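Here the structure is laid out as structure tokens; the discussion comes afterwards.
Heads up, one of the protein chains got dropped from this complex, but the rest are sitting where they should.
First chain written, first letter: the chains are A, B and C, and each begins at residue 1.
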Amino acid sequence: MRRSYSTEETHLSTTRVTVWNEFRHEMNPDEEPAKIYPHGMHAVLAEFLGRNADMSVRTATLDEPEHGLTEDVLAQTDVLTWWGHLAHAEVSDEIVDRVQKRVLEGMGLVVLHSGHYSKIFKRMMGTTCDLRWREINEKERLFVIDPAHPITEGVPPWFELVHEEMYGERFDIPQPDELVFIGWFQGGDVFRSGCCWHRGRGKIFYFQPGHETYPIYYDPTIQRVITNGVRWAAPRDTTVVSFGNAPALEKI
Amino acid sequence: MRRSYSTEETHLSTTRVTVWNEFRHEMNPDEEPAKIYPHGMHAVLAEFLGRNADMSVRTATLDEPEHGLTEDVLAQTDVLTWWGHLAHAEVSDEIVDRVQKRVLEGMGLVVLHSGHYSKIFKRMMGTTCDLRWREINEKERLFVIDPAHPITEGVPPWFELVHEEMYGERFDIPQPDELVFIGWFQGGDVFRSGCCWHRGRGKIFYFQPGHETYPIYYDPTIQRVITNGVRWAAPRDTTVVSFGNAPALEKI
Amino acid sequence: MRRSYSTEETHLSTTRVTVWNEFRHEMNPDEEPAKIYPHGMHAVLAEFLGRNADMSVRTATLDEPEHGLTEDVLAQTDVLTWWGHLAHAEVSDEIVDRVQKRVLEGMGLVVLHSGHYSKIFKRMMGTTCDLRWREINEKERLFVIDPAHPITEGVPPWFELVHEEMYGERFDIPQPDELVFIGWFQGGDVFRSGCCWHRGRGKIFYFQPGHETYPIYYDPTIQRVITNGVRWAAPRDTTVVSFGNAPALEKI
Partner (left out) sequence: MRRSYSTEETHLSTTRVTVWNEFRHEMNPDEEPAKIYPHGMHAVLAEFLGRNADMSVRTATLDEPEHGLTEDVLAQTDVLTWWGHLAHAEVSDEIVDRVQKRVLEGMGLVVLHSGHYSKIFKRMMGTTCDLRWREINEKERLFVIDPAHPITEGVPPWFELVHEEMYGERFDIPQPDELVFIGWFQGGDVFRSGCCWHRGRGKIFYFQPGHETYPIYYDPTIQRVITNGVRWAAPRDTTVVSFGNAPALEKI
């Protein structure tokens, strides 16, 4: 979405979203992920995002040519969402270079759950992006930390997930430019569950919920947060900068 | 403006802006400020903001009862802009308390130029907000530092003011949550000229240009930045938090 | 402590610490605080800080003349620690002005537990500093969020307090410049338990543990964190800036 305001009118054009999914967990019909997401997680994410009049949504997956992220697709993507887990190593470095370049040019990036360990997220952060984790069907409760942040529109002060994989601190990321959510886990841990960064002309939102064995992406509050995250990360007609050798602006 | 998005439609409602001006410099018809701003600076600010379809604008000045900032006016204000200089001390502490409370509840605050030394800005920052300054008709050039920031919509990588009062570092403010502009001054100084902070549910934008003896607020780029600043600071339907004694959320 | 380094030698001079305590809870000999802290909390804080060869420690309390914070005492204080609860309103505004001025000049400020609601902390923050709380003898576990931070010297990745008053988000503070600890509470809440800010030439560390009915300040890890916080907040021979009218640095 490129929001542009003239002095006479205010209009919102459409945000073009590409929902990227590794799409491996859901391939085994006998296992939990396929039961919850029979057409893949990307189908559910694309469905609820596509319900918004200001978004047009396509999907892309690992096993498509160029992982579905051709130059053309990326050129027509305003915000890319990313879910991966088993096969981070199979994402080609060339595609990671391409996505990084587009983010720095202004494309929004919404990284979900185990995407914390993807090549693209580690590339954008510069750190290991490692964390502590466990799977014991424990409860998570997420608290809003910055109630002035647009990602919290329509979100209550806290909300719960009956079962979620625990992701716990220390989470090895750069200090977020904006810390939006902190998660409490029943098993005794905490996590910076919603984090924002500006990088180049692009914006990045990491949101922790979304383990493949729970129906997290059907949860209306989760859907609201991801929708808000896409809107927040969408490029606007902000300043285009140039680099390189530059003439003096003043006589010396 | 409370932007609210439903799943079916996206609409922008009106942002209610109150332009506050000390309105003292412009009282002497023989002096420069009155020549540039015969109806006061607030008239010019209100005029260009009011040209936006998404804004409704009123003004308020120091010498009105309660400085024009009654409980009613503030309750109906989404964003307050503030220009003051000669008479900071005449602003009553009770009104400062009232404005601070509203900002923390979500009202946006756009502080202009010498407003850096106003009671309300010092109150929100917790620091002296002092700086170095001089008036020698020197040039200023402002550079965009964060090209992902919505305040830079439609703004070039840098722009110039033929003459501006110098405001120079060290500017005694808390590190901005978002540093949007740095100013270069011909006389040899630099300044963090555009700074954003989140405070409570409110957002604050400080923008340095606007000395009373130059026609700064007629400049189209300056108008664009202030318009963007008002839009950025406008409250949204973000999380409403509560405080105080709280029952346990888990059995212990 | 003014650490100063010459090229030939490195020496650490003494940090002069003033431990300030409201000293009201401990006045009733039949109640828990007096049993835990028979000579007042300040006595315990002063004792463990004073064990450090690089610190000289004095105490000051609310009911002393000028709350024990005369111009002289403050002029000789490098770091001030603050504990208050029942009687925030009894602290005179004049003393708050005085302390704020000293912090902005470079004095460190370590605010403990219910000091979050003191006049001086609210003054420095510009926000309500409000939070959610309860007292049900629940466990707290604090996690290190920034393992590069000097306040974490000698501190494990997490540590527990058997019983602590719950302080929960949303905590109405400016985003910390450095977020050092997040607390997990058994009753289902989280809290930004260790936060750092730079203000003027001074540094501020807020540390949440220390409810008056538990022996928190006898805990060796807590003592370590507070000791580190005092060292981090201690002034150094950093830049002294000046403000006001300034001649041009360049010919124009």
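The rule we apply is simple: contacts are C-beta pairs under 8 Å (C-beta built on N, C-alpha and C of every residue); 3 or more make two chains touch, one makes a residue touch a chain.
Since the structure is predicted, the reported quantities are computational estimates derived from the model, not experimental observations.
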Listed residues C:H116, C:R134 or C:H149, member touching the removed chain: C:H149
Hidden partner interface residues of chain C, rising order: 3-5, 7-10, 12, 51-54, 106, 141, 144, 146-150, 152-158, 177-178, 186, 198-203, 227, 231, 236-242, 249-250
Contacts of chain A with the absent chain, listed as residue ranges: 100, 104, 123-128, 130-134, 136-139, 166, 168, 170, 172, 174-175, 177, 186-189, 197-200, 239, 241-250, 252
Interface with the undisplayed chain - residues on chain B: 141, 143-147, 157-158, 168-170, 175, 178-179, 182-185, 188-190, 192
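Simple rule for what comes next: only the chains that are shown with their structure count from here on.
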Interface numbering overlap (same over half, different under half) for chain A and chain C: same
Rigid-body rotation angle, chain B and chain A, from Cα fit (steps of 5°): 180
Centroid distance [mean C-alpha coordinates] between chain C and chain A, Å: 37
Where chain C touches two or more other chains at once, by residue number: 168, 170, 175, 188-189
